[in-house]
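All protein chains of the complex are present and in place, except for one that has been dropped.
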Amino acid sequence: MKKLQVAVLGATGMIGQRFVQLLEDHPYFEIGGLYASERSEGRSLGEVMKLKGVRFQEDTLTTKIENLDPKAVAKRCRLAFSGLPTEVAKDMESSLAEKGAAVFSNAASHRMGADVPLLIPEVNPDHLELARRQSTFGNGGFIVTNANCSTTGLAVPLQAIYKKFGLNACYVSTYQAVSGAGYPGVPSLDILGNVVPFIRNEEEKMEEEIHKMLGAYKNGRIELAEFDMVASCARVPVVDGHLESAVLKLGKDADAAAVIETLEAFRSEPQKLKLPTAPVRPIIVRKEENRPQPAADALAGDPERARGMAVSVGRVRESKGYIKFWLLSHNTLRGGAGGSVLNAELAVARKLL
Amino acid sequence: MKKLQVAVLGATGMIGQRFVQLLEDHPYFEIGGLYASERSEGRSLGEVMKLKGVRFQEDTLTTKIENLDPKAVAKRCRLAFSGLPTEVAKDMESSLAEKGAAVFSNAASHRMGADVPLLIPEVNPDHLELARRQSTFGNGGFIVTNANCSTTGLAVPLQAIYKKFGLNACYVSTYQAVSGAGYPGVPSLDILGNVVPFIRNEEEKMEEEIHKMLGAYKNGRIELAEFDMVASCARVPVVDGHLESAVLKLGKDADAAAVIETLEAFRSEPQKLKLPTAPVRPIIVRKEENRPQPAADALAGDPERARGMAVSVGRVRESKGYIKFWLLSHNTLRGGAGGSVLNAELAVARKLL
Amino acid sequence: MKKLQVAVLGATGMIGQRFVQLLEDHPYFEIGGLYASERSEGRSLGEVMKLKGVRFQEDTLTTKIENLDPKAVAKRCRLAFSGLPTEVAKDMESSLAEKGAAVFSNAASHRMGADVPLLIPEVNPDHLELARRQSTFGNGGFIVTNANCSTTGLAVPLQAIYKKFGLNACYVSTYQAVSGAGYPGVPSLDILGNVVPFIRNEEEKMEEEIHKMLGAYKNGRIELAEFDMVASCARVPVVDGHLESAVLKLGKDADAAAVIETLEAFRSEPQKLKLPTAPVRPIIVRKEENRPQPAADALAGDPERARGMAVSVGRVRESKGYIKFWLLSHNTLRGGAGGSVLNAELAVARKLL
Partner (left out) sequence: MKKLQVAVLGATGMIGQRFVQLLEDHPYFEIGGLYASERSEGRSLGEVMKLKGVRFQEDTLTTKIENLDPKAVAKRCRLAFSGLPTEVAKDMESSLAEKGAAVFSNAASHRMGADVPLLIPEVNPDHLELARRQSTFGNGGFIVTNANCSTTGLAVPLQAIYKKFGLNACYVSTYQAVSGAGYPGVPSLDILGNVVPFIRNEEEKMEEEIHKMLGAYKNGRIELAEFDMVASCARVPVVDGHLESAVLKLGKDADAAAVIETLEAFRSEPQKLKLPTAPVRPIIVRKEENRPQPAADALAGDPERARGMAVSVGRVRESKGYIKFWLLSHNTLRGGAGGSVLNAELAVARKLL
């Protein structure tokens, strides 16, 4: 198979650079261009590097950033991975789709669009079909989004449980890493030795997106899942890895052992298709009394290409009719660039590309 | 009024040293002795100081630690403030009460005893009457406990809401400071850039103690309050100040504005009695979009003596039939030594001392 | 004495807000206006508050920020305390001096000017006389600067030692707090669990300013002090308090005991004059094996008004012909706003105001 040329949009940012990391030597894709705003035009990726301690090949680091002109991008690249800021993403991504590019986006702008898949291949692979309903699809252009980083980590185990036991309510509190706010993002004066119990629009996104993602795809539309979803979101002094405490009221009685069994047995479409970026086990259930932890588990996932793509779940326990557990996922890999790359791999497998 | 001689038990630890801080120049109490295990006997407080950046008088710092012999303590001191570790506290505190000392304890050992007040003067001042039922009371000895640090911060606003609106369920997740684990406590390798979603017995304590504290005192016993209480507890890299996200299902409909009004209007016994360590406003409702925060609000409270005694509440909001808010309290002041000192002040006001 | 009206320039920044904190209830000065760029005009101080956990009076918090127009400022205020960014400070401060205002500045712009005092009242009080040589002095206008924050902490003990023992060389490495970079300043992604061994222009400032400050004022000019000064500067994940390791080659033999004695005995002009913001002991020598530390010592200094104005020195020791010690000072108090306020107090005492 000849590799598809892909564009990375927003290559000066954290998510954009995670895309680059994942696309080096990818079996399906080849980086066709790194794009950002005019301000960074002509600078090399190495000069604008935001990630610390991630290794890149020398010729990746010397690649020049280009000004993001949708026409030029669509001409050169079949796909575009978008790490654009929300305010820019909306029009730019639409424009690219119109020009025939398949856009896999990490931005929030199009997520709730009726014809836009809000996709996690392990959770709702059939939602990808929505893309065929987009007006630009005939020309090869369409938009697929991944969910908000904190919603993503939750959606994987929640779907496994929801399908098996049903769900009346989910109460979740987040402990979110600073890389989720991009760079420069959170000022150190705000977070050193501190916790900030507010992330703009985050609770709203979590409470809204989950119902679409766990919804059923029927007759060309999504029937929203119905359960109480209540989110409280905070920023903690951690670099990578969103931790979340979840309390569930299940649809039918189940003890912790049954929930653990269900989570451990969970495999889905990407595992069956052996997609390159799919972890063998999408959910890893930790048995230690004090896991998952960001420092230990953010990069969970095998094979090598799927580092940071597994969701770690721990401390699954019952309390007075509720099931409680903690979960952790890497916010810029599983909950960001990695999620979009996996989405694109599914699109290849499903012949949308 | 002649000042009462008080003993500080566990004076080499974090809570013990907070007691010392609060008892310097206290209007009712005078430090009669600093006690710890034999190991520290003869060392000065300054040599074993664990608190950073707290000022003490020179002669406090040079006071020698004495070996904790209950007979000697009871002979010299009318009261004992206990910051003893749980495993030591049980027998030692009982022994002191038998010898006629009034013990105000921060340890968990006696909290759930049927005749032991689990007391927060703003929350359940009438529970103090339980102390009179203790077999040792006739000789002047009794035990009064304060609650677990994370339960305390929650109990104050919860009581205000519970009384006004009733309560069906409370879902709380904690973001707890490392000082709550004492010294040396949490190893830095476990918490730098990390969150640990486990604190031994903490969730159990929260889920149990709250029902006793919000219970009604009737006919010499406590009728436990009834509502679902589900706690998830984590340690974060913060020095002082426990932050908590709370989600409530109220007993009757109320919007955020009504809850805010109730919290702001809340005053209780210590405010009426103008106890020295009581904050003028036991609950401070923050209006900013991103408060309370440990770095900003841990020491909330007026007057000077009540620094760290107010509970800060913020982001009171509704979501689909639930009330959500964040709260913060100082875990070794309001949730530790300060709580016990306030308990003792109430005991003085109520003539138990 | 009627209080002098003072302006605070840059009141939306960290240093500006430290000025406000120090000027509440100041015995000589009264805040006449809070100034910043047009962008913040009309907002209250509370709305733009950057400091966490510092208490302000209610009417201070509701004071509106005004647009910084030098003419209006000079008309209303006899003095201006400047926490302006360097690029703005240069012209603005000159303009204010021309209009008759005495400017006490924390900015670097004018520090090395031949007629501008680079002043620490404990170190070089006679340098204040330089101000009389400024062309605007006749109209009441002049500029006095305080040193770079990391230079200030060093200059105090260095001067004590230099005067007594002479000095051939000083090798210093800094461990600087993030508040020194202002707000938003250092991104959390750069400093969480990390150290950044670079602060723009910091080493150059330290190596240059110290020779002026320790220089002798003779015949209307400064004769620079002569010794090797080599600085290496790094940012550490600490909020407040610059720690520095110093290695000295003295001009004559002295053991650690002699150096300690000299440092402890050091008193200077502000102590003799009992200036309100002067610490009783400008240098506090710690005897513990592991002090000073930012968390414990940043706010050293008595009386209350001088909190954060004492320089803490510790681990004074000899090694093969060198004297080594560690020092710590509060970078936005002693090394920032507090330094300027003390400078102004000296100017009052010396009748320049």
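For this structure, a couple of remarks:
Here the chain labels run A, B and C in written order, and each chain numbers its own residues starting at 1.
By definition in this document, a residue touches a chain if its C-beta (ideal position, glycine included) is under 8 Å from a C-beta of that chain, and two chains touch if they have at least 3 such contacts.
As the structure is a prediction and not an experimental result, all values here were calculated from the model.
One of B:Lys50, B:Arg132 or B:Arg267 touches the chain omitted from the figure, and that residue is B:Lys50. When the whole complex is considered, the residue among A:Leu273, A:Leu299 or A:Leu352 that touches the unshown chain is A:Leu299. Of B:Thr12, B:Asn194 or B:Asn331, it is B:Asn194 that touches the chain left out of the display. In the full complex, the hidden chain is touched by chain A at residues 52-53, 192-193, 239, 293, 295-299.
Although one chain is not drawn, its touching partners on chain C can still be listed: residues 171, 173, 175, 192-198, 203, 207, 228-230, 232, 234, 236-239, 243, 245, 247, 289-296, 314-315, 319-322, 324, 326. Within chain B, the residues in touch with the undisplayed chain are 14, 50, 52, 178-179, 183-194, 237-239.
One rule holds for everything that comes next: only the chains that are shown with their structure count from here on.
Over half of the residue numbers at the chain A-chain C interface are used by both copies of the sequence. Ranked by separation of Cα centres from chain A, the top chain is C. Chain centres here are Cα averages; for chain A and chain B they lie 42 Å apart. As a whole-number value, the distance joining the C-alpha centres of chain A and chain C reads 47 Å. Counting partner chains per residue, chain B has residues 192-193, 239, 293, 295-296 touching two or more of them.
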